[in-house]
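Reviewing the structure listed below.
For this view, one protein chain was removed and the others were kept in their places.
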């Protein structure tokens, strides 16, 4: 209780759009409803592929209230099942926050007008329906005003009542200072705490609220300048971030980062996404199909990584050793050929903005790949490994 | 005084008279009511059958009085023939679940009349001052 006394001093601003100045006008907003394009199956697949499944990052050490561990003896079959369950759990943790348009208060909120009830009390009455089993979005919240009219509550009041009677873990009933004061948010972004800010945003605000859109846009724009995309890679926010860049035609920074880190498949997917969103008539499906045939999905890759732990050392072939040393397989080299062609087409086209930078990156990568290929072929020849016919 | 759980720990007798009414909790000069279904002839602080809501008569920071109603259960108990106390009935009338209680209309009318009289008295005094 004494802790609560101290918190009376914190500002309790319940009105919407109380974000101080700078965020509102400068950040990019979605002009149309982004939801149909975002929920499209192909878009979701592209975004999921771009958000790679790095098990180390998804299952990183988190602070938990209960630190007890469990040790089990398992057969190989049970272990295999556990691996599949792990991939399912990882996908759950990578669930993307919805990208929907900003919801406005309904215009026809009035239920009845009753002039005979004017001045029946000196304050409003807010009635919340706490029926068990209802969703928070479907709960009825009505307000009887002092002038006697009964109307449905505004979105702001609804959120407050839902938080009061059915509190969400981690959500505060006041606006956290991090979100209400722009200088504190700026400080967080400068210290590169992007994942923390976005996680807190998903908990504090609903995805259809204006503040959610404004602050996440601010974060993505800052991220674009600082180019620390690796911090968000393999988190649930990477998908909405890539979608944001593709929508607002600023994929070049992310593309450059992907090319530099040799994620060419992801680079192709990002370009394909931007073609899809802006309905540019380039055929990307064929390239994507070829690449999908050659390279495994993130889920399959993670599963292979898990199964690797079970492999006995004498089962390792020379081929695997060479591939582990170089970091690429035969199929990777073939896929890179296709990807680079597609990326160069994009750079040559009219939609790329930072052509020089991207050209340089592609050039560097090509040289690197050539060296790796030569090394790979040399090693294979040296160890007498047969050329694989796949 | 300990609060009883929402599902209530009162003995349930099938044919007794039930009532939906307030139980005054809270502290001195700070009331807080639980809207509750219980045996009609018991004291308000006896174990209840079920809690179906709450009412905070003190206005909050946004100048609102908050009421929570478990409409599904209230409709169930009214369907089973529960009575209602007058304040509870008034509250449900204001909420729109039931028709507005005549007492609420009366209070509103009296408040309006009092406000009009006060305004008239004020204009009188200001006229006297200026004159």
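By letter and in written order, the chains are A and B; residue numbering begins at 1 in each of them.
Here, a contact is a pair of C-beta atoms (placed from the backbone, for glycine too) under 8 Å apart; a residue touches a chain by one contact, two chains touch by 3 or more.
The rule is short, and it goes like this: contacts and distances are computed from a predicted model.
Of the candidates "Small ribosomal subunit protein mS40", "Aminotransferase class I/classII large domain-containing protein", "RecA family profile 1 domain-containing protein" or "Cytochrome c oxidase assembly protein COX19", the chain left out of this view carries the UniProt protein name "Small ribosomal subunit protein mS40". Remark: the absent chain touches shown chains A in the intact complex.
Touching the missing chain, out of A:57, A:118, A:193 or A:328, is residue A:193.
Shown as candidates are A:27, A:44 or A:261; the residue that touches the absent chain is A:44. Not every partner is drawn; the one left out touches chain A at residues 2-3, 6-7, 10, 35, 39, 41, 44-45, 48, 62-65, 67, 84, 87-88, 91-93, 95, 97-98, 100, 135, 137, 168-170, 172, 176-178, 181, 184-185, 187-188, 193, 196-197, 199-200, 202-203, 207-208, 297-300, 303.
The rule is simple: only the chains that are shown with their structure count from here on.
Against chain B, in their complex, chain A makes its touches with residues 12, 14, 111-112, 114, 116-121, 123-132, 140, 142-144, 148, 150, 161, 164-165. Residues 53, 59, 61-73, 94-96, 100, 104-105, 107-109, 111-112, 115 of chain B touch chain A in their complex.
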